[in-house]
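Only one protein chain is missing; all other protein chains are in place.
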Amino acid sequence: MSGNGSVRLLSRHFGLPGQTHIETAMKRGAYEQFKRALKMKPEEVTALVKASGLRGHGGAGFSAGLKWSFVPKDVFPRYVTVNGDESEPGTCKDRLIFEYDPHLLIEGALICAWAVQAERVYIYIRGEYFYPARIMQTAIDEARAKGFIGDNILGSGWSCAVYLATGAGQYICGEETGLLESLEGKKGWPRLKPPFYPAAIGLWGKPTIVNNVETLAYVPRILEIGADKFLAMGTPKAGGPTLFSLSGCVKKPGVYELPTGVPLKTLIYEYGGGITENRKLKAVIPGGSSSHILTAEECEDLKLDFESVAAAGSMLGSAAVMVLDETISIPQLMVWMVRFYAHESCGQCTPCREGTGWLLRLATRIADGRGRKRDLDDLYELADNIDGKTVCALGAAVAWPTKSYIKKFRPEFEALIKQ
Amino acid sequence: MPKLEIDGKPVEVPAGTNLIEAAKRLNIEIPHYCFHPGLSVVGSCRMCQVEVELNGRKSLVIGCNTAAADGMKVIINSDVVERTRRSVLEFYLQNHPLDCPICDDAGECDLQNYYMRYGLHDSRVELDEKRHKHKVHDVGPTVVLDSERCILCSRCARFCREIAGVDELGIFSHGGESELMNVPGKLLENDYAGNVVDLCPVGALTDKDFRFKRRVWYLQRTPSVCMGCSRGCNIYVDWETERSYKNPQRRIQRLKPRFNRLVNEWWMCDRGRYSYHAVDAENRLRTLRTKSDTDPHTTLDQILERAAAKIKTAISKHGAKSVAVLGSAHSSNEDLFLLKKLFAEHLKVQSMDVTLGKEPKGKEDEILMKADLAPNRRGALEIGVGPWSDSTISGDDILSGALDGDYEVLIVVGHDITRGLSAKEQAKLDQNCDYILYLGTHDNATCALADDVISIAMWAEREASYTNFQGRVQKTQQPFPPLGEALCEWRVWNELGKKLGFTVPYLNVDDVFDAIGGSIASFKGLTWEGLGAEGKMLTGVAEPPYRKVQSAHPLAAY
Partner (left out) sequence: MDIPDNLIRKAEEIFFRFPPDRREAALVLLMFEAQRELGCIQPDTERWLAETVGVSPVKVREVLTFYSMFRREPGGRWVVQLCHNISCCLAGAENLQKLVEKKLGIKNGQTTPDGAFTLRYVECLGGCSWAPMMLVNEAQYYQLTPEKLDRIIEGLRSGKPVPPDEPTPLLGNVGEKNIA
């Protein structure tokens, strides 16, 4: 831990000259942990990651090591897909990993592939990330040239290929099964779970680990410092630090790597420099736009770890913290938020397909001052009718913010409804 | 086998049964759109959501994707379930066009039905904003698409891929703009396209043939068997004869497939589906005729007198070899049985067959269609009326023999023997055969050639049994009586027999059928009642193994 309480574990080498080039990265330790992992048994690697308490940083927060252990024993081949679809509004941290330490990601993905004995790794980057994709492709080519990717890697007897794949502009391809559908060359329509849990039935029906970029980027560090030290950098239930994407009405927006469980107020005021123009804090969206909004009171003592945020009635999700000050209109925020989900709905199932558009119409009407008396209650009820009744979590992702905005800021909506 | 409770009622089901199917066993409906037992499970309509209590935990699940488990309690009428269903219905109806007054599906539409059963909520539809998509889109030669009405259950797209093995329909775009369509230049034109109309829960896909013909609540439905080929798919005949101010001659309004697990499952091909037009065609024979320049009218008795006289004379002068019978593989088991009894057994006629080489053949595939376009050639085989009968004389031999003058009396059922014959050859036939008796359903050149013509009833106008190519004996039920003076073929043989000294006590079709069992070994033990709704295999013929009716190269659902 550095002097001012920040923990630069993953981002240790961000911004150092030449870090994207393999020679320079290797001088700073890149691929050393991969070499060590190859000398361990695959199950040992999985056990280590499990013990480290590493949780998924893509939004769901599922234990990474536990997910790796779900791969059925006798089913081959296996695959690893790195979820680089970073599209949750507010989230902007995976981008930095692609751009500043691509080899850390490749190393983490390779260690995961070794642990689950995968024969292919697909790094899936969203289509809009043109520059990061170029950096990643170069890095993959370098790693292959060095022999970290390919046949009989470093004489281990194990072969693994790594390829880049891109999306083409749909948030739903960040949903793990939506991603697999996209990788298979189809529309990103999420699959039914059960039975299509990727670890059991994934890419082309084979066991597939789908992990977020940040999650896998921590893996080499876990091997480096050990499970206990890693766990200690977070909470007992969520080990290691987290990359927080801080944005909105703060003086110093940016990506902050801090211990998981850091108090929200510390992030906003100590690191973020406080609210722009020293205004009053009104609300915070703690985990990307899909999370419930929290009032300033609710933020008072809040710690940013999965359990604490859940206990406060929201979720840590992708740790995308959006700060709202007193000048922000919640009804207007509702329109920006719902518009996103209405555009991103894949259309497969009814409540989301028909409901998101309807929510947008109602929210727009209210924000424009043309709201009818019953519109607010309808809006809440419709969101509730979508929540939990869809094929994938996008239903909940639009319902939770909608309901929480109305529940916690109702008078602001009512003020706009004149009839 | 898991034991569970649905709506408080206990039921035991085979492992792996989903909740919709489990509830069906108790005659309980769990409403659904995208689920179909013949297609893959996609769980996208969200209509079948029910509450399930297991191991102390209650959760809302989709019935189609939840396997029945031991000790499970399925709750289908709680507040949560009712509210969920109503909300899903509301989401569908929000953007659904108000087309009921002009939509074919009204009366059998699952949006209407479920709303009346599970909705009945006040509308929150905002009439000022309508979503526009393709209406009255010519998606293929037999189907019309209205993608505004479409509820995107994807049954049609999945059917084309998984069953027909072709990719002709897709769901394009995303979110609320999702639309079911074909691509330009590629129509919905596979041989099974009509099934998508059956599958569509709403009126998005409508049958061009049936469009605007009748409101479905006027239709009467009679189970029957398709006569399009030797597969014998089980069907329903939907008919209506009272509203004669519209297309008065059209009695059959449409055919629909009827589920039979071992014949056609839920499907039928388009060739069979649209084959019913023949039943009500303009050129149906409605009256009995005789060849006369002055007056073609005659009665059945008169015809049979003439026929019997001619037969008797021919046999006494030249022997039984001077009489030939060209029967039809479209005739029923009963028709063929009496044909054989009268001519082969009683009159000792040897020249008898049902097959002509020039009979039209159709397309055959591995799904349902057979090349043999006649429904009862197997029946003819079993009963002993050629093509492999005791007689070695084939239908082609009979026809060429008739041209050569080998026969005094020629009896033809069904076949238009003038096809492919030049005018000169037809004249030769007329000259060389002293007497030609034709039993047929439609007016054709053979009618003009024949000395006497008896109009016989078609399959949709009678109860009859037919044997499909696998040896399954199936029966039709009679929706409506034959047109005009037409009568069943077996009754003609019955009456003719009386004039030739051959009496049989058959009053009804089931008498005839039971008699078949008495003399044909493979029919032994079969009774008319016993045939039931799904038919029975011939005795000694094994039930064919269950096979999923689908293309040899199915495509994935998505």
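The chains carry the letters A and B, assigned in the order they are written, with residues numbered from 1 in each.
Note that in this section contacts are C-beta pairs under 8 Å (C-beta built on N, C-alpha and C of every residue); 3 or more make two chains touch, one makes a residue touch a chain.
Model, not experiment: these values are computed from the prediction.
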Touch partners, limited to displayed chains, of the chain removed from view: A, B
Per the whole complex, from B:88, B:171, B:349 or B:368 the residue touching the absent chain is B:171
Where A:281, A:337, A:360 or A:416 are the choices, the one touching the absent chain is A:337
Answer key for A:22, A:37, A:96 or A:149 versus the chain not shown reads A:96
With the full complex in mind, choose from A:218, A:256 or A:380 the residue touching the hidden chain. A:256
Contact with the hidden chain, among B:182, B:441 or B:494, goes to B:182
Hidden partner chain, residues of subunit B it touches: 167-174, 182-186, 555
Contacts of subunit A with the missing chain: which residues? 1-4, 6-9, 11-12, 14-15, 86-92, 94-96, 99-100, 126-131, 135, 163-171, 182-188, 204, 243, 245-249, 252-258, 271, 285, 289, 320, 322, 324, 328, 333, 336-337, 339-340, 343-344, 346
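Definition applied: only the chains that are shown with their structure count from here on.
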Centroid of subunit A to centroid of subunit B, CA atoms only: how many Å? 56
For subunit A, which residues count as touching subunit B in their complex? 170, 181, 186-187, 189, 192, 194, 342-351, 353-358, 361, 378, 382, 385, 388-391
Spell out the part of subunit B that touches subunit A in their complex, as residue ranges. 41-47, 49, 60, 65, 83-84, 87-88, 90-92, 94-95, 124, 126, 129, 151-152, 171, 173-178, 558
